[in-house]
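See below for the structure under consideration.
One protein chain is absent from this view; the other protein chains keep their places.
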């Protein structure tokens, strides 16, 4: 029916637009979390990722993921745009966690491979053409609405590989002690987090794929409601925990708690009852609070907390569909494992190979000076006097 | 009809999304208006408000306001989300006006009561189930499309109560003189104001409740047009007045003029002709210019001008529907009075009780140091050298 085609096209364009707000969302969040001397480099990295990953997906990745551009239920261009809006996110997750020491050119090379090959292959076997169909590795039974595993874990496995290869920031761990490096601009962190939050409505709501029937409209609205609820719960639980423990409300951790809740609900927001996301998001926030110091103890240096938000909660969220929805535990675990082994393994190999040719790690001197000047030839705030 | 159900659900989700942009909108506006040392606390307060008020509304408030979750004209989840997007705004209005001296934990307790009880009761007797139906207090005849009285005045009455209980910022009024405290970040103020402006399209347009017929579509478009026009007029009038009086264009006042115009048109944007909002918004802006020094003379310290923008214009806008629309003066006045007495009275009592247990007011020492460090344990811009 034409009206359904029109409505689903319009809705996909609406959802896509919301997701694109995540581009400035990630950029502002990360620009606020790093030190002033690395802000321009972080913004440049985010700009590069959106441009390069999206074009790689257009030229190669989309066909690889879905086998064909044809689409009967909506405009094929809208279907492409919606999927394209996702691809950069996997690299955003990865680049944020290695900021303040990873260089932009090797990150660009990795972005091409991620946008053209790694992410499209993950999509192929989950939401797409599924070249594993019928094999013992087939994971298409995993319920993963908008990518707890497909997006968040994939990006975060790549991040884990990158951290292992690139190492921590200069001076972060010294004689077994962790040097605290405060976020440089809290308004940007907050703005970025809320742009991400809003983008999530498009991410999860749009992943329902249709709004043109009564049932579909109900599912879309339920999905957005559940998405939001998990974010609320994540923020609140982290706030309570921090207040009880320290008597202070650490806003960067609380916003990461909200993002953790939002990740955690992403796999099953379409099937949960309206109260389940309170528990799912609360556990998501709790996991962030536990995981951030845990990764630091392992000296896996992650300035934005991406492993805690995206990897731990990507896994938790995929499992949650088996607990609060009716997915099979085994299907969810199998999906987590297959994607995890593939994403970590291939990312590690690709990052290792790139690193041999164009090393990722900025020298200690360059890190001391800041990547803004070294990589971009400019400061983010040249007129403001800074504390050393 | 299914198509109407689908369209009205989609439209409610669109409108809701625009309103959620008001969360970073209020956060950026307020973060820009306060001093650097209180920025993180303001951002934390805004994050808390969205999380806590929304969850309280989900768990208690929505049922209290509307009696039932059932909805035939659109997805009940979309109907909930649209209403949920409103609730935090009442507390935002209140918290902004007591920023730089009110502590977050008692504000959180008040947010719970506002989101679960006070605001839902106001909605109940105006847009909702109406437990006053048939009584002499029945105010359901008031025409208040998107909440001049229901949202803006309710929040601002709570603010007035809070200012009376908490008092002015340390050092604001000294020997009868007013110490000017400049806004710390004008780009954030501007960004916040325009995010609010855009959010208003969803707030007022979405309050029409349907877009699925020709008449409804016309009303929605007219509503958004009128909303915008009043904002334009508010900004222009304040600009002209300030330029004629001082020869300078005070952007924070001009943006508050725009917001005053936007508040003023909120009760009747669906019924005004397209020229009326020019007058309504212009008067709204004028009222802001008059009211800001007036409240300062009364030593009612309101760092963001919320009493002027939301209380004075909430009242003016409700009355404007009787002047430029066809509402009855008496119905409008009765609505203003009943909501005002209730919102002020109950808020005062609740704030007073909370204040006895967990005092709102930060000590002079804490205010001197700044709430960022005291409440959140961090600075907003730790690397930038500051003038004392």
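Brief remarks on what is shown
Which chain is which? They are A and B, in the order written, and residues in each are numbered from 1.
As a working rule, a residue touches a chain if its C-beta (ideal position, glycine included) is under 8 Å from a C-beta of that chain, and two chains touch if they have at least 3 such contacts.
These numbers come from a predicted model, not from an experiment.
Among B:73, B:130, B:190 or B:355, only B:190 touches the chain left out of the display. Set against the missing chain, the residues A:24, A:128 or A:340 yield one that touches it, A:24. Per the touch definition above, the residue from B:233, B:288 or B:343 contacting the chain not shown is B:233. Residues of chain B that touch the chain left out of the display are 3, 7, 10-11, 14, 18, 35-36, 182-187, 190-191, 194-195, 197-198, 201, 205, 211-214, 216-218, 220-222, 224-225, 228-229, 231-233, 235-236, 239, 243, 246, 248-252, 254-255, 258, 274, 278, 381, 384-387. In the full complex, chain A contacts the hidden chain through residues 2-3, 5-7, 9-10, 12-14, 16-17, 20-21, 23-24, 27-28, 31-32, 39-40, 43-44, 46-48, 50-52, 54-55, 58, 74-78, 80-81, 84, 104-105, 185, 188, 191, 375-385.
FYI, only the chains that are shown with their structure count from here on.
Distance between chain centres (mean CA atoms), chain A to chain B: 33 Å.
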